[in-house]
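Right, one structure below, let's go through it.
The complex is shown incomplete by one protein chain, all other protein chains being positioned as in the whole.
Up next is chain A:
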Amino acid sequence: MPPRQADDYADESDSDIDILEDSGNRSKKGKGKAIDRSKKDKGKGKSSEQPYAWEASYTRSWDTVQEDEAGSLTTAVADLLARNRRRRLLAPADAIRRTIIRHLIIILDLSLSMLDRDMRPTRFDLSLEYAREFIVEWFDQNPLGQIGLVGMRAGLGERLSEMSGNPQDVLKAISERHRLEPAGEPSLQNAIEMARGSMGHLPTHSSREILIIFGSLTTVDPGNILETLERCVQDRIRVSVVALAAEMKVCREFCDKTGGQFGVAMNEGHFKDLLFELIPPPAQRALSRAAGAGANKPDADLMMMGFPVRLPDTSPPALCVCHSELKSEGFLCPRCSAKVCDVPTDCDICGLMIVSSPHLARSYHHLFPVKPYQAVTTLEEGSAFAKSCHACARSFPDAPLASSTATAEGMSPIGRYRCPDCQHDFCTECDVFIHDVVHCCPGCGK
């Protein structure tokens, strides 16, 4: 499932491409995704019609691309695509300490302003859709993490799902659209306080994060929201906001003071980019700084974990401790032998953290992302050059691309990107694919 999922993501994340290859993309999406998605798409199409044409501004897609000498747009499109992808890889690669065990509460805005159609089909539908994709991708890269969901509706904070390490549980909570129908005004304070309350008991080695998808421009609070901000800073909760309309002072302040990220989505593609930027584990820098000199330990903390015994399907059924259901399959806690349904989780009886070793390995793998490949700028560097891409075996072009736009920073004019470790060359597409999807260099295996 992961590769297919990611494939899909690679297809749609870029809005420019969406405009140009609309029809092709649509059909691909239907194929790539499970059937339930396509069904939902249809349902949406019926329930909410497209906005009036004159409400939208012109999408001057033709202004952003320029024809090459042959009058073809393909090179320009490829350039745009490649540049957008490379940009994300240019992040600083210095050593930072990252958190493996993450706890995230996603706060969804369910106020009336989410029914605005400036993002298609509506802000609400779009953010639900992206939230689903986000959750799947998040669990893929952070298998030891847990996610909870809170909704802001009619001035209240509603708990949509408890903190859980099981993506299915979380996804189920937002699968039913009619239960989340937007109403009233949002209350940031109520929602954040609720999220904060459910994270208060967490141990210090785990990160506490809140992600707010915020479409409204107002918040109706019972008290002073700035006090809530103080408490979040004290509890070292990192608040990130993805706003859908404009910058609000409070939101910006929350992000700045707690070390989170703040972004305002320009369009659908940018919205997704902003969300997915939050998937890699955050650096622990801000956390240790907030803790002060006392907690500034350079070495790792030790923490207790248990690897459970997996019960086969044929084992005699027994009640599980988490749902009190009669089941035959499950996992046994190594310390107290209680039976739980799913890992990773905290044992309900003894509180031990139960993980499976593949989870741990996967987390560990994602802690060290593939190093950004260096763009090869000229062919005249003396060493021998491979004729074709090391990954897909497609041959490289001999002459540099004529297009003048290719000279942007981090772009290779001849379409070669080299791994700093194994010195193999890769083409643009593979470069992006390896970093976004495979998370493993085919040349050196790291």
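In this section, a contact is a pair of C-beta atoms (placed from the backbone, for glycine too) under 8 Å apart; a residue touches a chain by one contact, two chains touch by 3 or more; residues count from 1.
Convention: contacts and distances are computed from a predicted model.
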item: Missing subunit (named according to UniProt) among the choices "Phospholipid-transporting ATPase", "DNA 5'-3' helicase", "Trafficking protein particle complex subunit 6B" or "Metaxin"; value: "DNA 5'-3' helicase"
item: Selected residue (touches chain absent from view) among A:105, A:131, A:243 or A:391; value: A:243
item: Touching residue (missing chain; options A:210, A:264 or A:278); value: A:264
item: Contacts of chain A with the absent chain, listed as residue ranges; value: 54-57, 113, 118, 185, 188, 217-221, 224-226, 243, 245-251, 262-266
